[in-house]
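Every protein chain but one is kept in place in this view of the complex.
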């Protein structure tokens, strides 16, 4: 039977490695979604931000965040890290890092076009060292007894299989805090109540980003099982149906607008993460459709009524669709609606609100602290010029300045 | 031994999930191949079409088409859908849906730039509910006794391992029907016999689409084994060689034209699907090369001699190279040519012709019906303006209209 044990160990390492790489690829998707949505003068900035945030977060999460969430460090010799399970603990870190690094990637799209580069990286590092792993540890590792209390009180712990709340809602509400601290872009709103939306620069890049996210998302959700033997085809199926529900609802509500359609897919996927392992596929379709419609409707409300300049709409996309996903799992997970059961709606609501509150407060503290100490907003001149030339000294198409 | 059973079950779910996701990623490839080939004013439309067709087809195939092909439905509680095999049936659906949804994705490139949006989606849904699963069920599930009759008559059933005929030829001939019903784009041909080809808008996007399709295609072919224990390295090797044959032939025949080279890879891959599990790698090279050359030659014939305005050349690419693949499998599959044997050339010809005939007739019926009832062609004004502004109210680079 030794062969089986060896094979099973290898298969689990492969499984988590594939998941980690698929979620890594999603970060390329975050980059292109932002490249396509921002103005041309900020495309380079979007690309460098995502790559830099990823890199800083890897080090920070490895040295601090992962310790906060799971109490695991990496200061032993390589032979000990490798252990007897072919380094399963290392790919597990890689997989969970790819989730953690999604936090600044989500935020990046909200605060785009007016944040200073290094202060923004610093804020990303602070969040991935503290707020995110704190909540992650509470929910996924059972730290601080919150889950035990929910279970004792309502009969079921807070269920968030792949992170509708832990990753997306937390990321979206952190972004809202950042957006509020930064304020709107120059010229986006006028003092007399006017609103001047800036059109996206490049729809194909926006769509490319969405495709990269969609494809990688199946690693995000399915590999959350963390072992081959724990895999569930239901997770894949539900992710598919929720994505489709999100597209269809956004297509109708958004009148075939390409930005809404491609973000609608993502809204559906955000909403299904939590309950993807236990709702019925038709439930997933409905959850995704509500996520997509919510995004389209609240995108308008955010930008026009609340006059919050959330550039990519990451608060409605991740913050609201994510919170909806946390709650929806408590509704559609019920056996009465064809689900596998074992969830409680009140636990879902309390857990979701806890994540939202922590993210909003923590985000305000971190962004305000960074702003008050070193300043997070670009100068007016740099913002007008665009972050590409101001920060990176090069535009997205530098040859064009030089003739053919 | 329970561990082994568990591991094997998990591995199969993983296997089909990876296959499904790789074919899902091909749909992004279909989108960018079309984005790069159409005129700039129809790029957004290409992107929204592929995503919408995928989404509508998911629902339609789940509720109708999959029942037609395999008699399997999804109306039981999630616990029953999950079953004892970790939801293998669900990822199998996902995988086969990704094939079914390739039908409208193939057609999309042929009818590009002049079809109305929702009627085109409706036609896609009708085809994936009826014509496609009908033939799929006959060939892959043995419905209606056609395969039994072939086996009794010629000694071997029609062999189409990964869908040269079931998916590609059927898709390509359906597209031909759609293209004929729609007629050519405004200005493409003149009444006095003139021909004005519209140059592609963006070769890098065309190439990106081709790369996404090439990479995903290995999931399309290899995962057609549908279980880890059924996997065959020969399928991967033959797919590689046929792709290479397609590139080399198209490169020479097409005089290093980038559109031909990147579509040549796809023509080779289309042609190898059917026999990828049983021809010799050198046979695959030849099959792919003939596929690539056929595409280049017939692309010219289609557009210039037959004056059929098949924008991406999907009839030569999928319809003809696919039919060639169905037949080629009966030639190169023979043991005398180094193949594994067990195929019959006459069975291959009859099966291929059946698919082609069903697709052409079915396509004419569906597209004609949609055209006569709600109308499938854009108004002249909308076509001239471009589907992006006419249908989606936004262009591919909306910022450009607003200055820097």
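Letters A and B name the chains as they come in the text, with residue numbers starting at 1 for each one.
Methods note: a residue touches a chain if its C-beta (ideal position, glycine included) is under 8 Å from a C-beta of that chain, and two chains touch if they have at least 3 such contacts.
It should be emphasised that the depicted structure is a prediction, and the values quoted were computed from it without experimental measurement.
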In the whole complex, not just what's shown, which of A:88, A:156 or A:334 touches the removed chain?
A:88
Out of B:85, B:257, B:382 or B:399, which touches the unshown chain?
B:257
Which residue, B:215, B:357 or B:374, contacts the hidden chain when the whole complex is considered?
B:215
Please give every residue of subunit B in contact with the chain that is not shown.
1, 4-5, 7-8, 11, 15, 18, 22, 39-41, 198-204, 207-208, 211-212, 214-215, 218-219, 222, 227-237, 240-241, 243-244, 247-248, 251, 255-259, 261-262, 265, 278-283, 285, 335, 338-340
Footprint of the hidden chain on subunit A, which residues?
3-4, 6-7, 10-11, 13-14, 16-18, 20-21, 24-25, 28, 31-32, 35, 43-44, 47-48, 51-52, 54-56, 58-59, 62, 74, 77-79, 81-82, 86-91, 93-94, 97, 117, 202, 205, 208, 391-399, 401-402, 404
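The rule we apply is simple: only the chains that are shown with their structure count from here on.
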Compute the distance, rounded to whole Å, between the mean C-alpha positions of subunit A and subunit B.
33
